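This part shows chain A:
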Amino acid sequence: MKVALFVPCYVDQFYPQVGIASLQLLEKLGVKAEFPAAQTCCGQPLANSGCEKDALPIYRHYVDTFSDYDYVVAPSGSCVYHVRKHFDKLEQTPEVQQVRTSAYDLIDFITTVLGVTEIPGTFPHRVGLHLSCHGQRGLHQANESEMTPVRDGQLRRLLGSLNGIELTELDRNDECCGFGGTFCVSEAAISARMGQDRVADHVRNGTTVLTGGDMSCLMHLEGIVRRRQLPMRVLHAAEILNGTLS
Partner candidate 1 sequence: MNHATRAAKFVGDADRTTWHDETLWFVRAKRDKAVYAVPEFQDLRELASQIKDHTLSKLDTYLEQFEEQAKRNGVHVHWAADAAEHNAIILDIIRKHNATRVVKSKSMLTEECHLNPHLLSNGIEVVDTDLGERIIQLRDEAPSHLVLPAIHLKKEDVGETFFQHLGTAKGEIDPQVLTEAARQHLRARFLAAEVAISGVNFAVAETGGVVVCTNEGNADLGVNLAHVHIAAMGIEKLIPRLSDLAVFTRLLARSATGQPVTTYTSHYTKPAAGKEMHIVIVDNGRTKQLGRPDFRASLKCIRCGACMNTCPVYRRSGGHSYDFTVPGPIGAILSPNIDMKKHSSLPFASTLCGSCSDVCPVKIDIHTQLYKWRQVLGEANEIPASKKWSMKLMGRLLTSPKVFGVSGKLARQGIKYLPYSLTHARHFNVWAVARELPTPPKQSFREWYQQQAKNPA
Partner candidate 2 sequence: MSSSREKILAAARANKPDEKPLPTVPDFGGDDSTERFTQVLTSIGGQVVWIDGPEQLQPVLKQLYPESRLSASPLFSGTVPVDALTSTEVLADVDLAVLPGEIGVAENGCIWLPEANMLHRALPTITQHLVLVLDHRRIVATMHQAYAQLPSTGGYGAFIAGPSKTADIEQSLVIGAHGARSLVVLLY
């Protein structure tokens, strides 16, 4: 099994520890992932801004970089969703089809491809889970409150398997955090308010460690947590799982 790690640009620059944790976590689970140095981006920031045409060369570059791999794993469901859904704009060559099916969110990969359902380890904290919309509604990694009252999902199960962990229950289990890519600057006021409301839900329900599977949402939420100097740590789920797994 030939596996590549795709590290989104902002993770590369600002959250290298998340890339490192993803790599190490995969290794502990028996998968030696490579980091192809030529990788850049999935093109989503451009496409979401209405510049899909300008993103096409980026898509092609992504395909060139990753089409040789069986799986391309990223600690960000949003990028994965973009590759799977919006690379339909490219001519559907075997390479393009390959990267569209081989792209996996890290937690999805661990759960569905590796079949891992439990992580032995201890994390004695009150953990609040932020569901990323693209992971949840796009990649179906978690149940949706639009469909069912049952709160269930891949990450909830993995985290729930840790010893000593207490998952906080939010008033609104799966409301968007308001990051939204360029939305966070083009609609800065609404974006900030949405993030503040999400964070407030976690504060209200006792979260001390805020986590999730998508670093872009977490970057936004962390910015709010730090601005308000709240006693809350923000960690990507890979950091928690890697930290507890020996």
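Regarding selection, all candidates are chains of the complex that A comes from, given by their letters.
Just a few scattered comments:
Operating definition for what follows: contacts are C-beta pairs under 8 Å (C-beta built on N, C-alpha and C of every residue); 3 or more make two chains touch, one makes a residue touch a chain; residues count from 1.
Everything quoted here is computed from the prediction, not taken from an experiment.
Taking any copy into account, the candidate from 1 or 2 that touches chain A in the complex is 1. Interface residues of chain A facing candidate 1 in the complex, by the touch rule stated above, are 7, 9-20, 23, 35, 37-41, 43, 45-55, 57-58, 60-61, 86, 133-134, 137-138, 144-149, 172, 175-176, 178-197, 219-220, 222-224, 226-227.
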